[in-house]
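Report on the following structure.
Here the complex is missing one protein chain, while the rest keep their positions.
Order of writing sets the labels: A, B and C. Residues in every chain begin at 1.
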């Protein structure tokens, strides 16, 4: 499978820090703003948000300006789109027209046709483009990927992905989420595609309601096991649950002809405590902001480097393919059969 | 799922060590003989083997006698059957008739009808009977089971079993083995049944030939991923490979509403070595004799205790049920569908 | 031992972020500046450095101004002194006079009398004051400390501290460093005082030249083992080396009547790799900037919180006491005897 992260457009930018306009001053926007303060070569120049107070506070904190979309686009090298999903396509098109490099939180859009329109605009403009699949930048997962690419396990034969949230989202969110495969396992489908040596061609899905009756009433499941197969018979198993009381359980394992690679869960500290009961260690990080904080920094650094060299066009196709896997998994759940990915 | 290990017959024996006749002086017979020397309450009295030299050597080593089947049965409290599978049913029937307690290596027989005949004889005689599912006595797996039964994970929701052999068996063995599901994953099916809160009702199997062309030519697979489901939706995923270059990879994980339990692979030593490359640890045990040495001791101690109290009748039904799972997995591999276990 | 971090002055500040003047735009200054961008309640307002280009670059990056000492002191709530040690006392006195809260990198001064003058000025002004003993804010060590204070090990009996640098500093630095006890083990002496239930009263030191002939020629040692004792017989052993090829080895262990607490070295990732050679893990962080990055953030957050409540006066006495331990260790190295700490 050719890595999308290797594709490149050919723009070249002037030296100096990459000046960003940040669209969206909410929780994830604040994460990106803080990262711009620590990532070499990044600089937050503008904050744009309909919530003016939030924009003001974030801008003041980081020495940036607050302005309109137009003012911001006119004054920066790049945009980081962390606003509501429904605004992504318009912002991408506007930024592409203004010839700005684009970092967009995923998904581009829930509607593939609209997403296609945005991607077309980006391609026509030839600007650097990046959709943030943050897990690929987790240092632990990236170390597995790098070692696998370096041949440490030989031919990859079985990939195992465990992914469990600490607690279910609010039921109102679940109802509009598109279901566990589109909303939660989609991240694991992307990890699977990233780690497998070729695209999966079929999927089998088993699912249950073991966590929440509310989720069952909403027509969704909360527990799932999925098996993917590639054309050459490489296998991938994925396990999901909407609730792991011990924290955010995020593990991968790559097994092959020459060995096995794993990324285990990090723990909050390296504390060890021995008493009559045994030996105890610390807790897992609670959720994604804690677990993937370093990944957010690294994806920004990756984007900045890509912008500096003009060489980044990543993630547009990955989102589409992960969604196709989610849809095939849904069909399999209904049919009880292995379903082709089309 | 009611544990088969809790069933009991009602025989009572006189005090003193349990005197054993060992049938079979081969590799696994020698393991059992050595364990009889260290397990409290066990004593090797007779060794029976058509290979007289092997019998003599083993008997001499442990201060036991060598004799015929009849001599041995007349002089002991219990038999341990570690001879070729084809001899199991006859030996069981003879021992049952002689009212001896019976420890039989699995399987009872590859032919379920013949196995039934042996079990019927045992039941009629009312003697203690035990088929050795050694993994249930592995201290690591037993600790997971005990903690799960103590409610440590609450309601069990997903069980994950990883089971990889260090290297494929000789191709001549593969050809008569019944295939990976009956020969190798059957142990994992037993672990699944042991750990799941209720019997699985369906199975989905995916399999590939990634390790050995010879195995493919023999009509078998060498890599497999299986998903089991119970009536209430509890899930179990099993991963098998015929070759793990790093050793005998045997892990289980039980995930539930209140936590997660794992048994990781033991390592040969607790060595840690840090240098410029990172931190290195020791190797895994190479194969089952190393990994399950303690399990063999513990299953013998369990049997001896059961014989002393007259209270053991275990494993007869477990073997049958694991085989049913294997056969359903084979059907699923052919159909590409979730198959019912009948 | 009463924790210095519990003492408090009584100033109260107005709400809003704590505006900082940063003195020193070098490597550690840049760390603090970046942390001000991410620590809640902190804001970098001014950068002061004789190297105008460095000050300009850092200020531009974080939206701060560049100015003179006087301009800066007039416009901020707090100073962070990260300039050369020789400038610390003057800056502390000036900041105290201006009634600004003070965060000073350690040491205050190599000359205890000068340091005393600065502390006296701070006390007279009644301003919040903090000398950065960053290791106390390492999450791993802090977790050990918190658990020990919560009684997890009962009465503390033996403390073990391992502290090894990846590589010796330049020999020119060694020559003016004051020697391994004042320059390197002083951090461990502070950890010992922090973890022991009472002040140590004696020290025994053994030391060798095993790493570098240059260090020997400079009259210093590069390897040392020290034993501290308190009045009630609590023991502490410290091991130092100027060179650990595997990275920055920083561990503590607290043993007591009810158990044992450890903080092990973190590793760069949670990677595990199994092959024929064994199981391998990732590397240790290379040195203090990597290992203690989170500690630097946390000590700044602690200071900001202390400034907000007016309640921080920490580290002035700790520096002095650690130095007394270093000097007693030097005497012991010469005498071969346990030396009293005076």
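What we mean here is this: a residue touches a chain if its C-beta (ideal position, glycine included) is under 8 Å from a C-beta of that chain, and two chains touch if they have at least 3 such contacts.
Predicted model only: the values in this text are computed from it and were never measured.
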Per the touch definition above, residue among C:116, C:183, C:229 or C:294 touching the missing chain: C:229
Candidates B:127, B:244, B:263 or B:316 - the one touching the absent chain: B:263
Listed residues C:54, C:112 or C:206, member touching the removed chain: C:206
Contact partner of the left-out chain, one of B:274, B:300 or B:333: B:274
Chain not shown, touching residues in subunit C: 155, 157-158, 160, 162, 164, 204, 206, 208-211, 223-225, 227, 229, 232-235, 237, 239, 241, 243-246, 249, 255, 257-260, 336-338
Hidden partner interface residues of subunit A, rising order: 245-247, 249, 267, 274-284
Interface with the undisplayed chain - residues on subunit B: 17, 34, 37-38, 43, 61-64, 139-140, 142-144, 147, 152, 258-266, 268-276, 282
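The rule is short, and it goes like this: only the chains that are shown with their structure count from here on.
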Centroid comparison with subunit C (C-alpha atoms), farthest chain: B
Most central chain, judged by mean C-alpha position against the global CA mean: A
For subunit A paired with subunit B, centre-to-centre distance based on mean C-alpha positions, whole Å: 43
Approximate Å spacing (C-alpha centroids) for the pair subunit B, subunit C: 57
Interface hub residues of subunit C, defined as touching at least two other chains: 274-276, 282
